[in-house]
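Right, one structure below, let's go through it.
A single protein chain has been omitted; all remaining protein chains appear in their positions.
By letter and in written order, the chains are A and B; residue numbering begins at 1 in each of them.
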Amino acid sequence: MTTFFEPRQLVSPGTLLAEGNYQPGFNVYRDDGKYYASMVGLADIRNNVISVIPLRGCYIPQPGDVVIGKVVECISTAWMLDIRSPYQGVLFASEFLSKPLNPLKEEARRYLDVGEMVVATVMAFDRTRNPSLTARDHGLGKIHRGTVIDVDFTRVPRIIGKKGSMITMLKKETGAQILVAQNGRVWISGKSRDEEAVIAEAIRKIEAEAHTTGLTDRVREFLVNKRR
Amino acid sequence: MSQRIVPTVKRKQIIELSESGRRMDGRTLTDYREITIQTGLVEKAEGSAMVSIGGTKVVAGIKFEVGDPFPDIPNEGVMQVGAEFVPFASPEFEPGKPDEVAVELARVVDRGLRESKVLDTTKLCLIPGKKVWIVHVDVYILDHCGNLIDTAALAALSAMLSASMPEACVDGDTVRLTGRRIPMPITDIPINVTLAKIGNKLFVDPSFEEEEVLDCRFSVAFKENGMLCAIQKGESGYITPEEVLRAVEIAKDKSQEIRKKVVESLKLKSDKVGES
Partner (left out) sequence: MSESKIERLISEDGIRCDGRRLDEIRPIKFQLGVLKNTDGSAYVEWGRTKILVGVMGPRESHPKHLALSDKARVEAYYRMASFSVEEWKSPAPSRREVELSKVIREALEPAIFVEFFPRTSIDIFIEVLQADGSTRCASISAASLALVDAGIPMRDLVASIAVGKVEGKLVLDVQDKEDKAGESDMPMAYMPSKNAVTLLQMDGQITHDEFLQSIELLKKGCIEVYKKQKEAIESHFKSAVSNGEEA
C-alpha cells in the first residue's frame, strides 16, 4: 500500500497515484492493481478513497443534483432542457405541472416556452438515456425574476464554500436570494438590478481566484466597497 | 458508415479458442487463408489480376497514359494507386465518395509498392521535364471477407508483375506509340502482411469476423531482400512495443511464403521479374 502523491498535488491523465488496496474515487481508474488519474486536477485521499478534484471538465448529471436548465424544445408532454452537459435534461409535464397535461387539448409551451429557465433536480441518469428532471418539490420551478449567470462548473464547490461558508456570507452581506446549481449556473435575485450585478461580479471574482487563500474575506471586502 | 457494434460473445469465443492456438475457421494463428492469383483477365488493361484470400476478392488493373511529370521529380514517371469499394462487396459500403477507409487502403497499398521501388520510375521518362508515363494502379474491392489490405496489395502487385507497357518513340517534342509492348521496369516483389491483435494474441490474415472484434491491425511490407518498406497500425486500439517486434518476426516469415506463391503463380524467375 503506497501512494505517490502529496495531498492536493497537481496531477494529469496517466499519473500513477497509488498501488495496493484502495478504492478509486472520482477521476481515478484502476489498472492491474495500480491507480491512475484520468483527469487534470488535485489528487486527494480520504478514507482510503483516492480521487482527483477536477480543474476542467463538463457537467455530468448525478441524481439529486439541483440544476438550472434552459428550455430548448417543447415536445407534446415534455420539455428538453439545456443543462450545460453533453446530455439534455427531460422534464415531463407530470414533473412540472400539478395537473395532467392533455396534449390534444393544450400545448406544453403554454406553461413553459423555449428560452425560459427552470430550477429542477436530477431524478435519474445512467448515460444511456437523457437525465430526467423534476421541478415539483419546494423551491423548484420556473424562474420568474432575477439574474442567471453561467460559471465554470468545477468552481461550484468554491462558490458554495466549505460547509456553505461563502454562499452564506454572500447572502448575509447582500440580503439577496442566491441559488448555486450544480451544473454551473447561479440564480441571483436581489433588491435591484444593480445589486444583482454586484453579486454577479463577486461570483466572477470567486471563480477567477478559486484556488487562493483568504478568499472569503477578500470577497466580503469587495462587496462592502462596491455597495458603499 | 454504419455503427460498428463489437459482438462481445464472439470476441470472447475467438480469444478463448486462440489460447489453444486455433481459430474459428480451423486455421492456426499464423496461417493465411487460401490465396489464388489469376492474371491477364482484363485484356484492355496493360496488366490485371484477380486475387482472392479466402473469400475476399479484389481485382486490380494497370493503365498507362502519357502525362506531365511532378515538378519536383521532372525526369521520373508517376505511379498512382487508387482504391474503389464496389457497393456489392459488403452491406456496409455505400456508393459515392470514397470514405477514409478507402483512402487509407489506397495509401497503404501505394506505400508498400512505392517505397520498395517495385517500379523503376526513372525508366518511365519520355521527354525530360515535359512528358512521362503515368501508371494508374487501381484496385476494386469486390468481396469483403477480411484483410482487404493484403488482398489489395497482392492484386496490385500481381497486376504490375504481369503487365507489359506500350513502347514509345520520342521525336523531338512528340511522343509516338509503336503499338508494340515492352517489359515493365520491375525491380522488386514487395509483400504486405497484416496481423490483427485480439486480446494479447496476434492473428495473421484476419477474417471478417476477427476484424469485427480486433483491438488493432498491424501491416508491414517486406522487400525481396528482407528489408522493411512500409508499416501501418490501424484501428482504435493499441499494441505494445513487444507485440510489434513479434508481429514483424512473424510477418517476415509469411512474406517469404507468399512471395514464393506469387513467383510460382506468375511463373516468374524471381531474379529478373520484368521479363514475363
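Everything that follows uses one rule, which is that a residue touches a chain if its C-beta (ideal position, glycine included) is under 8 Å from a C-beta of that chain, and two chains touch if they have at least 3 such contacts.
Keep in mind that what you see is a predicted model, and the values were worked out from it rather than measured.
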Could you tell me which of B:11, B:33, B:57 or B:111 touches the chain that is not displayed?
B:111
Contacts of chain A with the absent chain, listed as residue ranges:
8-10, 12-16, 27, 29, 31, 36, 38-40, 42, 53-58, 86-88, 127-128, 154, 157-158, 160-162, 210-215
Could you pull out which residues of chain B are in touch with the chain that's been left out?
3, 5, 73, 100-101, 103-104, 106-107, 111, 114-116, 216, 218, 220, 223, 226-241, 244-245, 248, 252
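Keep this in mind: only the chains that are shown with their structure count from here on.
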Approximately how many whole Å separate the CA-defined centres of chain A and chain B?
54
